[in-house]
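With one protein chain withheld, the remaining protein chains of the complex are depicted in position.
Chains here go by letter, A and B, matching the order in which they are written, and residues are numbered from 1 within each.
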Amino acid sequence: MTASHVHAKPAAATHLSTTLGELVEALASDSAGAFTAEIQGDPATVIRRIGPLDTQEPDTLSFLSNPKYRSQLAETQAACVIISPAVLADATGLRSAIVTPDPYRFFAAVTRWWAARVRPRPAAGVHPSAVVSPEAVIGQGVHIGALAVVEAGAVIGDGVVIGSHTTVGERARIGSGTRLAPHVTIGFDCVIGERCIFHSGVVIGADGFGFAPHQGRWEKIEQLGAVRIGNDVELGANTCVDRGALEDTIIEDGVKLDNLVQIAHNVHIGEHTAMAGCVGVAGSARIGKHCTVGGAGMILGHLTLADHVHVSSGTLISRSILKPGQYSGVFPFDENSAWEKNAATLRQLHALRDRIRALEKEVKS
Amino acid sequence: MTASHVHAKPAAATHLSTTLGELVEALASDSAGAFTAEIQGDPATVIRRIGPLDTQEPDTLSFLSNPKYRSQLAETQAACVIISPAVLADATGLRSAIVTPDPYRFFAAVTRWWAARVRPRPAAGVHPSAVVSPEAVIGQGVHIGALAVVEAGAVIGDGVVIGSHTTVGERARIGSGTRLAPHVTIGFDCVIGERCIFHSGVVIGADGFGFAPHQGRWEKIEQLGAVRIGNDVELGANTCVDRGALEDTIIEDGVKLDNLVQIAHNVHIGEHTAMAGCVGVAGSARIGKHCTVGGAGMILGHLTLADHVHVSSGTLISRSILKPGQYSGVFPFDENSAWEKNAATLRQLHALRDRIRALEKEVKS
Partner (left out) sequence: MTASHVHAKPAAATHLSTTLGELVEALASDSAGAFTAEIQGDPATVIRRIGPLDTQEPDTLSFLSNPKYRSQLAETQAACVIISPAVLADATGLRSAIVTPDPYRFFAAVTRWWAARVRPRPAAGVHPSAVVSPEAVIGQGVHIGALAVVEAGAVIGDGVVIGSHTTVGERARIGSGTRLAPHVTIGFDCVIGERCIFHSGVVIGADGFGFAPHQGRWEKIEQLGAVRIGNDVELGANTCVDRGALEDTIIEDGVKLDNLVQIAHNVHIGEHTAMAGCVGVAGSARIGKHCTVGGAGMILGHLTLADHVHVSSGTLISRSILKPGQYSGVFPFDENSAWEKNAATLRQLHALRDRIRALEKEVKS
């Protein structure tokens, strides 16, 4: 239909090649033995890209994480597949394999090794166009990109990367190894942990939404708290975390939030909780550890979610959940005409229940 | 579980102390008598922070707005609590109290007084790195932050604060006392009122979403209107207000929109209406005065909401509402297994209604 470049070859210029032997050895040594694997086949096999099992490209390293799809091993063109010992018997047709107990996790480690070699690496130093206050404290090996702003009293840890056009406000603190993409805003007094990754458009420390109503008008409640974010937190593009009203908004270690997520003032999110895109969490909600919220889920304010609560996509949580589990509440989609009929009937549902009751009385009498 | 700084002391460096007497007097005089209160206890009581009733910190000023929670007064550690005369009888255990008819509103005034003393205050002046057109008109006492852009023909009122990296487009006008946070975009020809607060990532005046379909393609309808925003409007982080197609998109005085709110072209929002995070309002919707929309509410296009209409969180409004009141439409969440059963049955609801009708006929016959 079109000769557009979107149908041409992939955009990323990776230009990297390695061998199985080099890769497996590097991962083991870099991780002090956390990632070990056995190679089946020739360790000199060349790898030039990582791809899915149905790749058409030669020299691809792929992976099989779910044994359910083991039949795909017979047909893959990949030069090598990362597999678990459990599927070895199905892997006889492979040119080579990396055998490891948790293939998906090993694959993740490979992507990190790979990315460290092909992604642009910002060099340490302050771009001459950046505006860095002499009253800021800048650690060792910090990169501050073009036209970034670091205000007075900010403290930037060692090895931090601050992207172009990013603003770090007065007295904010950024922990070591954290990477702020271009166009991030860190508000004054906010504190960010170590090894965090904040994507472009993230806004930390805008005012929480607080007003006192008076004679039909809204009078501003100034937000006197800040935001505290733990270590190893990743925040997606255009995600917002508001500053607290009196105390701080808190995001604990290891939390991962996708793009366009809204975290209101005084929310508290427990360790290793993850939320997909377009989620909203209203003021003073307290979310436990190891929770997940699917895309466009919405958590109302002033309620509590226990640890290990999982909220399905599109579900609005309107009261506290004290028991771990999966919770859902979505209108099932349908062809429009069918939906219209069911939706219209839904508006009489309570009356229908009464009619069933009446029938039951009648029939039983 | 962790020694992370998120469990350490609050991030905000407030460093302010005052006495009850000083505070109450300052509020009365600053407001020309609008905020008056009586002190019960020692006016020399020192206040070093504002906090909730369950604070563990000494020297805290707290408040009780809802008499329902008056029992908490007996246990608070707060040095002073702002209360209404109605709960005086329950306040005998307090160290001191500020007695005033509307404690929440008085508390809001205290936060403003406090913030004016502890928040970074941008000094008047244009940062040397800002790019300000010689054809812009800049008022008295304006602050233009690092790397901000003010284009030709823009008119900036007295006392305006323009944050770092903020762009004010050609011929845009910003009213006196308005504060634009870092990373705000004001499009050409847009007009912003006085004393507004726009948080980081706000985009005013992007093109409305308008296309004419032609043979399966979309042909652009250029958006020839602009955006007009009244006085005392607050817009949350990453909120968007599109320019109108032919006429202007209009937000009246005193409107408050939270983060990540989408206001489409030619919407008209009446005075003192408030919308929580993640709300969307589609094109040409006309929202009345004193309305509220809960988080992730969605208002479809070309419809009218009367004054004093309140839309619950997560509710999609698909036709006009001419009568004030609270309107809701959310699938109630449940444990996933229960939801699955009910959702599946919902897809047959109209057929169930027919079966009830058939039963009624049968039973009555």
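As a convention for this text, a residue touches a chain if its C-beta (ideal position, glycine included) is under 8 Å from a C-beta of that chain, and two chains touch if they have at least 3 such contacts.
In this text the structure is predicted, and so the values were computed from the model without any measurement.
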item: Touching the absent chain when the full complex is considered, from B:His165, B:Arg179 or B:Arg286; value: B:His165
item: Residues from chain A at the interface with the omitted partner, ascending; value: 1-2, 4-6, 8, 10-14, 50-52, 102, 104-105, 107-109, 111-112, 114-115, 118-120, 127, 129, 145-147, 163-165, 181-183, 197, 199-201, 234, 236-238, 254, 256, 258-260, 272, 274, 276-278, 290, 295-296, 313-314, 330-336, 339-340, 343-344, 346-350, 352-353, 356, 359-360, 363
item: Missing-chain contacts mapped onto chain B; value: 131, 147, 149, 151, 165, 167, 169-171, 173, 175, 183, 185, 187-191, 193, 201, 203, 206-207, 209-212, 214, 216-231, 238, 240, 242-243, 245-248, 250-253, 260, 262, 264, 271, 278, 280, 282, 296, 298, 300, 311-312, 315-318, 325-332, 334, 338, 341-342, 344-346, 348-349, 352, 355-356, 359, 362-363
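One rule holds in what follows: only the chains that are shown with their structure count from here on.
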item: Whole-Å gap between the CA centroids of chain A and chain B; value: 26
